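Note that one protein chain is taken out, while the other chains of the complex remain in position.
To keep things simple, chains are lettered A, B and C as they appear, and every chain counts its residues starting from 1.
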Amino acid sequence: MAAKKLYDTPMLDELEKGPWPSFISGFKRLRDDHPDERINEMASSLLGQLEHSYETRKGYWKGGTVSVFGYGGGIIPRFSEVGDAFPASREFHTLRVQPPAGNYYTTDMLNQLGDSWEKHGSGLVTFHGQTGNIMFIGTNTAGTQHFFDEINEYGWDLGGAGPCVRTAMSCVGSARCEQSCANEHGIQRWLVNNFTDDVHRPALPYKFKFKVSGCPNDCVNAIERADFAIIGTWRDDMKVDQEEVKNFVKAKGREYVIDNVITRCPTQALSLKDDDTLEVDNHNCVRCMHCLNVMNKALSPGDDRGITLLIGGKRTLKIGDLMGTVIVPFMKLETEEDYERLVEIAEETIDFFAENALEHERTGEMIERIGLVNFLEGIGIDVDPHMVNNPRQSSYVRTDGWDEEAEKWFARKAEEASA
Amino acid sequence: MAAKKLYDTPMLDELEKGPWPSFISGFKRLRDDHPDERINEMASSLLGQLEHSYETRKGYWKGGTVSVFGYGGGIIPRFSEVGDAFPASREFHTLRVQPPAGNYYTTDMLNQLGDSWEKHGSGLVTFHGQTGNIMFIGTNTAGTQHFFDEINEYGWDLGGAGPCVRTAMSCVGSARCEQSCANEHGIQRWLVNNFTDDVHRPALPYKFKFKVSGCPNDCVNAIERADFAIIGTWRDDMKVDQEEVKNFVKAKGREYVIDNVITRCPTQALSLKDDDTLEVDNHNCVRCMHCLNVMNKALSPGDDRGITLLIGGKRTLKIGDLMGTVIVPFMKLETEEDYERLVEIAEETIDFFAENALEHERTGEMIERIGLVNFLEGIGIDVDPHMVNNPRQSSYVRTDGWDEEAEKWFARKAEEASA
Amino acid sequence: MSFEDMRQPIESGCPDGFQYMHPVMRKNFGLWKFHEHPKPGVLRHVAHSGDEIWTVKAGTQRILDVFSLRKLTEIGEKYGDGYVRFTIRSNIEYMVSDAAKVDPLITALTDAGFIVGGTGNSVAMISHTQGWLHCDIPGTDASGVVKAMMDELIEEFQNCNMPNRVHITTSCCQINCGGQGDIAINVQHTKPPRINHDLVANVCERPSVVARCPVAAIRPAMVNGKASLEVDEKKCICCGACFPPCPPMQINDPEHTKLAIWVGGNHSNARSKPTFQKLVASGIPNNPPRWPEATAIVKRILKEYKEGAKDWERINDWIDRIGWPRFFEVTGLPFTKYHIDNWRGARNSLNASTHIRF
Partner (left out) sequence: MSFEDMRQPIESGCPDGFQYMHPVMRKNFGLWKFHEHPKPGVLRHVAHSGDEIWTVKAGTQRILDVFSLRKLTEIGEKYGDGYVRFTIRSNIEYMVSDAAKVDPLITALTDAGFIVGGTGNSVAMISHTQGWLHCDIPGTDASGVVKAMMDELIEEFQNCNMPNRVHITTSCCQINCGGQGDIAINVQHTKPPRINHDLVANVCERPSVVARCPVAAIRPAMVNGKASLEVDEKKCICCGACFPPCPPMQINDPEHTKLAIWVGGNHSNARSKPTFQKLVASGIPNNPPRWPEATAIVKRILKEYKEGAKDWERINDWIDRIGWPRFFEVTGLPFTKYHIDNWRGARNSLNASTHIRF
């Protein structure tokens, strides 16, 4: 067999120094120690091209179109612009594979996936990309098909790439967290698996992302990184164990508690009584989580749990970063009907998005352009004061439909009362 | 003499009922009890037209041009659109007269002004209009000239109307208020009397207003109602009389103090010690005034006093309400040089405004259009982090001058250090 | 008369207030130590020197006939020290150095029909504008609205027992000369202007009218042969900005010119930064001579504020704490799509968080 081509990598070698695990050392292991020559050469070639990037401070990959049979997306194709110099990694496509909700693996399953990837790919894998996919990084066109065929047989499917519903993400939540107010993984799968067709066959104006956090700590950044963010919360009073409160005050001292818990409450809903018990103004608590985070043993969410729904979070392009904003302040997720209602809202939203967004316009940008009210009317959700920080500040609006709108509100209130 | 014409005023009569002093009763006194027939008839006619407005829900005055010899403004001319029906108030102009800084009067002077107005006008006067002028309401063209000539002789001058520098306003401040950090009245007169020409001869793109408050309580609404707002503040530590603090805690109780003072501080700069003394983090106190307002006897401003300058406050037209924003975080006003520097900034601002604002565009709107930085460069003031709530949030900016700008900052800091 | 004998003005500008200032205030200028609020309408300011100045404050009809003015000066001479001032809200203040003069002053003012109060945590005198009495563009009256409302709020003016100061403003058109406040009662037009095409050509400078429109809804047009203007009614937000420069663009309408109520405007820097007021109610009939519908809503809001707010909370602070949903709940006011801002920067008014009250 021909000796594999080696490249000098003086700059990359610098990244083998230092205590943090080095990806470069990993690449070199594949280059030098892996039994499969295909992998050795691919790794070597990749190191060569990367060194070239480091030296010239430029990237050398371009896109293209590669997909597996039956799907339109799920692969990020990469062809080298300097393939002649680094032929063994000329094609270097990435497969985005959906992880299990919550990112759980048995070591066996990880080994099995590793085996498959060694057969068909570069041997490089990431758990996970920023959207949440397992990224199997680096294979040629045939390899993508064969690897997919193999792992698809034992339960794995591609995620999203392109203008489609993307792979979703949920926090560890109920599986291991006392703050959880929802079944994060259940919600994730109910939603994203209802749209598998939209995941695999990009046909939307632009990408659409679901993310699920079990409480307002939002450990998956749903509010800023999802078009459709589901965040757990509770409606009744938080639970207070006054004995644990006293223990905490005893341990930390009154001044500490006042300066670190009481005064940090965004709505001054906490009051430390002279007898070292805690009084919570639950009507004005905004469920920010701070006091529950700090006094973890003493305070916990109430029992009447559910979720808040926010729409439109995204990153910079093209009008500036957007946070999701509330469109459903609270809904229960207990019965099958509850879940169906959630899916229905997602469907309404995606349909409206598909019909009304401009090309390459995200939900948040669309709402910015058409106004929240028009979006709400489009998906059939009533306006609610929880959706705003405050009512309008500008008198520049035509209000000649005031009386009818007022009527709607009173009618709804009457209904709620009678319900 | 012909008996004066009377009009039925059934609707206005309703406004004579109720405990609050009635302006309608006042009008009727002028109509019925005043010795001067001219005044009786003017009042009667005015009542007639006003009743007509109440019945038809419309106004019937139109503008025009009236001014006193040598001036271009200071008068709000009013000609009746229904003058034939109400002839005696056919012309009903208002003179805007500048009050003394702080709005002080001896009863004698008020009487003297009343005498003059009775001679030449309707006998109706307002102390003061929303901008601060004494409004002598209702006279004809000749009357405006004669009344002005008379009062101008004993020390009174017209204020602004039209696109010009307007009459200024200052709070009672130093004259009677323990919170005052500046000589409000002095500042008002230094500024507005430096621009008398711009007050009397409208030649700016639009109106320009000065307002002066002695402390951040801003009793003259300077921040929202002045293009150029001067607000007193202090730079050193606030004064704390710990004995008075203890008295206050004793009187009100710890819980009350924590819930009403400590937790209300916007920057958590207050800490109530276990021994009932108050600890102030003066570096993070933002001089909001709350604790000083509440614990009036215990807390007071420091000794190193000065002012903050804000630009661009105004009401609705035409891009929406604007608050003034900081352009000078702090400046001392002790020496004559200090005052001259303040006037200089005002001159730079008005010159820049005159040259760069569009017609009928206020300073705040101009800054909104051209950007704060361009305005600052135009008047020769350096950027400062106190001018913003936070640095930019958007990456959409071309920053290729970064190194030079950074140099400017370091140079300034070096200068300040060596100064 | 001819130019020659016209008198040249003395451009004296803003007079020095010191000449009219109470001697004790002159003497202690900038040297005050603290103040107390012994009772409604009365302030006691104490200087570092130990001197005291007592202030007695009274509300008046803002627009004074000379008889009322004389009554006020007379009281000042007889019971005061002959020194007065007017506040930014057009209340009169009598300053006396002798505490003993306070009660007689109060009695005299009360007997003369003036209202002592307006200090401390009162509902302050409502600041108002010109309205039908004098302005050329008003949608409603000003003095009348204020008189009718103060008749009903007088106790709050006299008792000074609100959680904090309440500053109410009114304005008689959407230009809002009255400024903003804890509560504002403003005009809100609801229909585009009706254009009197016969007059436009003569009366209006068309380009500057076009330029005045905040939403560029006006374009020049020929209407039955005459040069006139046209309004795109889909764009028009009925603000009335075109009316002052072009009176033929009739924005005022007896029926469709409504009143709106706004709350939470606050210019003081105490606690939170200054805040703009927010729309809470609109479509309120413009109903002279006493505007009962508007007054009823104002009273309802004040009642809930008084009961619900903690000491020192201004209306905006109170609502910040209890949240807008509860504000609409307790006041019984409807929340509509019009409450959701859609003007520039509206996104900042959307709830981009899970901070929600239940």
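Throughout what follows, a contact is a pair of C-beta atoms (placed from the backbone, for glycine too) under 8 Å apart; a residue touches a chain by one contact, two chains touch by 3 or more.
Since the model is a prediction, treat every value here as computed from it, not as a measurement.
Across the whole complex, the hidden chain's contacts among the shown chains comprise A, B, C.
Although one chain is not drawn, the whole complex shows that of B:69, B:154 or B:409 it is B:409 that touches it. Although one chain is not drawn, the whole complex shows that of A:99, A:329, A:364 or A:391 it is A:99 that touches it. Of the listed residues A:8, A:37, A:178 or A:351, the one in contact with the hidden chain in the full complex is A:178. Contact with the chain not shown here comes from a single listed residue; of A:6, A:110, A:203 or A:414, that residue is A:110. Interface residues of subunit B with the unshown chain, by the touch rule above, are 216, 218, 223, 231, 233-236, 266-268, 282-288, 308, 310, 322-326, 329-330, 368, 371-373, 383-403, 405-406, 408-410. The set of subunit C residues touching the chain not shown comprises 269, 273-274, 344-345, 347-348, 352-355. Panel shows subunit A; residues 11-12, 14-15, 17-24, 26-27, 29-30, 33-34, 46, 50, 53-54, 56-63, 68-71, 76, 78, 92, 94, 98-111, 114, 117-118, 123-128, 130, 132, 137-138, 148-149, 152-153, 155-158, 167-169, 171-172, 174-178, 180, 183, 185, 188-189, 192-193, 196-197, 199-200, 216-225, 259-260, 264-266, 286-290, 293-294, 296-297, 300, 315-321, 323, 358-360 of it touch the chain omitted from the view.
The rule we apply is simple: only the chains that are shown with their structure count from here on.
Averaged C-alpha coordinates put the centre of subunit A at 49 Å from the centre of subunit C.
Averaged C-alpha coordinates give centres for subunit A and subunit B that are 51 Å from one another. Within subunit A, contacts with two or more other chains are made by residues 268, 393-396.
In subunit C, the residues that touch at least two other chains are 174, 176, 214, 239, 276, 343-344.
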